[in-house]
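Below: one structure in structure tokens.
What you see is the complex with one protein chain gone and the rest in place.
As written, the chain order gives the labels A, B and C, with residue 1 at the start of each chain.
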Amino acid sequence: MSQSDGPTLGIGMVGYAFMGRVHSQAWRSVSAFFDLPARPVMAALCGRSADGTAAAAEQMGWAATETDWRKLIARDDVAVVDICTPGDSHAEIAIAALEAGKHVLCEKPLANTVAEAEAMAAAARSAAERGVYAMVAFNYRRVPAIAQAARWVAEGRLGAIRHVRAQYLQDWIVDPEFPLVWRLRKELAGSGALGDIGAHIIDTAQFITGQRLTQVSGLTETFITHRPLAGVSAGLSADTGNGSGAEMGEVDVDDAALFVGRLSGGALASFEATRFATGRKNALRIEVNGSKASVAFDFEAMNELWFHDHALPAEEAGFRRVLVTEAGHPYAGAWWPPGHGLGYEHTFTHEVKDFVEAIASGIAPAPSFDDGLNVQRVLAAVERSAADQSRLTAIEEV
Amino acid sequence: MSQSDGPTLGIGMVGYAFMGRVHSQAWRSVSAFFDLPARPVMAALCGRSADGTAAAAEQMGWAATETDWRKLIARDDVAVVDICTPGDSHAEIAIAALEAGKHVLCEKPLANTVAEAEAMAAAARSAAERGVYAMVAFNYRRVPAIAQAARWVAEGRLGAIRHVRAQYLQDWIVDPEFPLVWRLRKELAGSGALGDIGAHIIDTAQFITGQRLTQVSGLTETFITHRPLAGVSAGLSADTGNGSGAEMGEVDVDDAALFVGRLSGGALASFEATRFATGRKNALRIEVNGSKASVAFDFEAMNELWFHDHALPAEEAGFRRVLVTEAGHPYAGAWWPPGHGLGYEHTFTHEVKDFVEAIASGIAPAPSFDDGLNVQRVLAAVERSAADQSRLTAIEEV
Amino acid sequence: MSQSDGPTLGIGMVGYAFMGRVHSQAWRSVSAFFDLPARPVMAALCGRSADGTAAAAEQMGWAATETDWRKLIARDDVAVVDICTPGDSHAEIAIAALEAGKHVLCEKPLANTVAEAEAMAAAARSAAERGVYAMVAFNYRRVPAIAQAARWVAEGRLGAIRHVRAQYLQDWIVDPEFPLVWRLRKELAGSGALGDIGAHIIDTAQFITGQRLTQVSGLTETFITHRPLAGVSAGLSADTGNGSGAEMGEVDVDDAALFVGRLSGGALASFEATRFATGRKNALRIEVNGSKASVAFDFEAMNELWFHDHALPAEEAGFRRVLVTEAGHPYAGAWWPPGHGLGYEHTFTHEVKDFVEAIASGIAPAPSFDDGLNVQRVLAAVERSAADQSRLTAIEEV
Partner (left out) sequence: MSQSDGPTLGIGMVGYAFMGRVHSQAWRSVSAFFDLPARPVMAALCGRSADGTAAAAEQMGWAATETDWRKLIARDDVAVVDICTPGDSHAEIAIAALEAGKHVLCEKPLANTVAEAEAMAAAARSAAERGVYAMVAFNYRRVPAIAQAARWVAEGRLGAIRHVRAQYLQDWIVDPEFPLVWRLRKELAGSGALGDIGAHIIDTAQFITGQRLTQVSGLTETFITHRPLAGVSAGLSADTGNGSGAEMGEVDVDDAALFVGRLSGGALASFEATRFATGRKNALRIEVNGSKASVAFDFEAMNELWFHDHALPAEEAGFRRVLVTEAGHPYAGAWWPPGHGLGYEHTFTHEVKDFVEAIASGIAPAPSFDDGLNVQRVLAAVERSAADQSRLTAIEEV
């Protein structure tokens, strides 16, 4: 008996911090639960530090390492390049990989600027013509509850969409002593809460409703304008330590962003992204109200989808807590019996499952780089609006 | 034994629809639970229809009736005029009553226009110099949970306020066949969801935080532009019937309003008022995030206040469900043992309790007509912003 | 105009502590919201202390006072005797009143012993033949949510009932310094948590299911066996103060009772009544699982009824939060618009409404004294079982 039977798909991953760890778990687990057309092989991991990369590869189960992403792309055993680095390097790596004929899975936000995103989307369109595919990693689309919500909308269960209210609330930088990590520096992260977590709710809102934002009005704020300096590689780790006595640096990204807008189908939508919502840890929340039904979701209780069927008699109607763990729910049938919940990492397992299937089937995966570009344009429009007295700003179509 | 011992306060009420019924229950009950300096006496009820007013007075326990509000004001046994009519008549009645030396409790929104509200506020300031008081009936301030939230903010428990997110969600006009009742007609109601329920969340947000909105950006929408005509007196009653086959009229108020803004203390605030949130019945919700703690509330579970104390160790911190039914909570001690909840009407009982105490003590009651005027200016600014591409619009100070 | 038109019903109430206050509010309010065949008149209040009774009557709106319940019964203006005293006096007062031709509303538990309850039930049956009615005040039947649950069971929505799990959890005597109030003394209260709050969940379970308990197995415990002595009249008030340094007395009632049993329709049922559930204030909870649907309720959120419809596809099924505030819900239509909740006191308002209607219609009210006797027999069976190694004990049919 051997596991080497059947086609395989060599994966090369760039970056091994938070995103790299969770992508690794996805690649490691996916073929044990989903019957894939090709079995992913964790071929090589790439990082800047040879020692750090080697240690990470051993812990996470990557067969080889590289310290230059160009060499990773060039490897014969790498068919897919999985980009888990900060946003400032996405464009260069992704375009090179696509041009080299490698499929690309790229973390979000797609890029730090619209221009970069446009170049990436163009490269992806061109590659697709050669059967080489690109996907942007908006993993929350693969929360079973969110996929179920989108399914209901697509089936017409919600009727005409009237309202979307989406929030992504965290509280990890409430403390003014929390240091100036890379996610708080514009040159590396592009923007603050807006791009990091606001991007997720933009994509989620558009994914569930099947509509695009047409115009937005934005308001942003930086509550803590100076923070202790931290090393460039620091992420959002709680053990980064505080920077008492350290030299201070300026926070040049937003701490929070509010924006409202209109969807292509006529709905009103409101968004809030913040890292200052004390007590909220990872509350990606969305409620969609339609003329026939509503759905509500909070990632802090990710196995629950709340559904209100407005067609029922008023005496028995109400939001019901659907545990999205039934065999008939998206992705859920591959896992455990009803009521046995999934966790954060499963969204990535589902993501790579869909990506592998898309590659094998020759059907372009979603969300595409065009979808990523669209989100980038929304983010840019929010920033332009915020800089111009919150004036309603149109989103250019992709 | 007699109940007539001690001072009394004669109440005259104008209007006996929804608001009149709940005000009546407040006046009827208040002195059984609170030890007031003067016992309210339900002296006279005023309505346009003699028969309707008589029937309402008998059912609700008013000792006499009038069909002309001027005569009500003129009655010797009326010391307080309680105005429960639609907004278009507030200014005229309130100003006349104050000038006649009668204390005034006026339903919200204070008026249908800023100009009317300014006249009313001026009349109230003038009357106050003569010991005659006016109060606008933002009853939600007297939900024990909301009052407790305000208390914690005032005590500094929340630290620096960073975010307010407030929503007032209802769903009673989702059906396009729901008729064009007075609340959907600009000439009578002033505005739609914005003025009717948006006014409440503006006041609640400012009350809890102790801060004022300084600027707003708004977006409004009318989803259903034409509805079957209904009688002018129709309220929001579910048994208004639908208007199939009836003549259609134009809805000239908003169905929903989104607005964001800044508070005087530097927080960001977002607001949504809608009658199209399918499945939400009377969801006045507010969450306030401060640097030290957060509170969250939903009127659909009005006896619960959620409190997160950020000073606790992370391992044991979280939003806790405080049942606001303890003797030490605002208003609650007058009622039942812990865990025995109150209902909607109690907010009005608390309101008239505070109003009677204010009158007796000679300390001006809150919310004042100036507070009502301020809310009116916020509403007007939202409308101006919405009409001007959501441009940030400053709120004039009262 | 006069309120004296139409028939009236004179009420005489005995006792003016916690129960007396809430009954008063019910009598005071009921005819403002329900169109009754006779308008209750708060004729006379009876208590042992002349001064205390007079003060209570004035505050609560009773027209006259008595200090001897026999005189209250004898009054011509009293047609209904409302008994709000501790359980040791129920039998004597109720039987005398019924024999005097007065309708009786009696607080629960019906009596402190089965023998007393039997005598009361016999008196009630005899009186009913003369058109004189008795009702035991299991007010929780008149929570709209509980009435709705019973309605669904009666309509067959739940199918075959499989499980009932009922709890009544409080925490007001967790502190060992809490004094030995009357509710903790067997001679006055009959039993502890079992009779005081366990009685409510027995009645509620039987009311919702329409079935009777046929056998029970019980387990009881007194965690704190000695407490500081307190005055005999002390209730459950939080300001009773602690008894540090005071003389100690023995607690001769249960602090908590667990019991399980079978219902006449074949379901299993479990019950827990305790005053030691730290953090639970008035958590009367019940869940009923049927073959077709389930309901779940917690009085701490009394306007919510959770309903699971098992006939729906698994992908969209789940417990839904029904706000029991719709016009079509039991009692709710008399009050406010959807989403505007009711409070504890409303259960009593509904209770007296039903009682007045029963008297006027000549249809015996429920719960009857036979129902009260049945609950008493269940309580006695639990105690016998607990004293006999939890052996399953049959409940004698009424």
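Everything that follows uses one rule, which is that contacts are C-beta pairs under 8 Å (C-beta built on N, C-alpha and C of every residue); 3 or more make two chains touch, one makes a residue touch a chain.
A quick note: this is a predicted structure, and the numbers were derived from the prediction, not measured.
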Please identify which of the visible chains the hidden chain touches across the whole complex. A, B, C
Which candidate, A:Ala301, A:Ala366 or A:Val398, sits in contact with the chain we can't see? A:Ala301
Where C:Val14, C:Leu180 or C:Ala277 are the choices, the one touching the absent chain is C:Ala277
Tell me which residue among C:Ile11, C:Ile93, C:Ala256 or C:Val378 touches the hidden chain in the full complex. C:Ala256
By the contact definition given up top, give the residues of chain A that touch the hidden chain. 1-3, 5, 18, 21-22, 24-25, 28-29, 31-32, 35, 54, 57-61, 64-65, 170, 172, 236-239, 280-283, 299-304, 323, 325-327, 335-346
What does the interface between chain B and the hidden chain look like in terms of residue numbers? 148, 307-309, 313-323, 326-329, 338
Across the whole complex, the chain not displayed is touched by chain C residues 160, 162-163, 165, 167, 171, 174, 217, 219, 221, 223, 256, 258-262, 266, 268, 270, 272, 274, 276-280, 287, 289-294, 308, 310, 317-319, 385, 389-392
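Operating definition for what follows: only the chains that are shown with their structure count from here on.
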Comparing chain centres built from Cα atoms against the global Cα centre, which chain wins on proximity? B
Over half of the interface residue numbers used by both chain A and chain B, so same, or under half, so different? same
Cα centroid separation between chain A and chain C, in whole Å? 54
Per the centroid of Cα atoms for each chain, what is the distance between chain B and chain C, given in Å? 35
Using mean C-alpha positions as chain centres, tell me how far chain A is from chain B in Å, no decimals. 42
Of all residues in chain B, which are in touch with two or more distinct other chains? 280
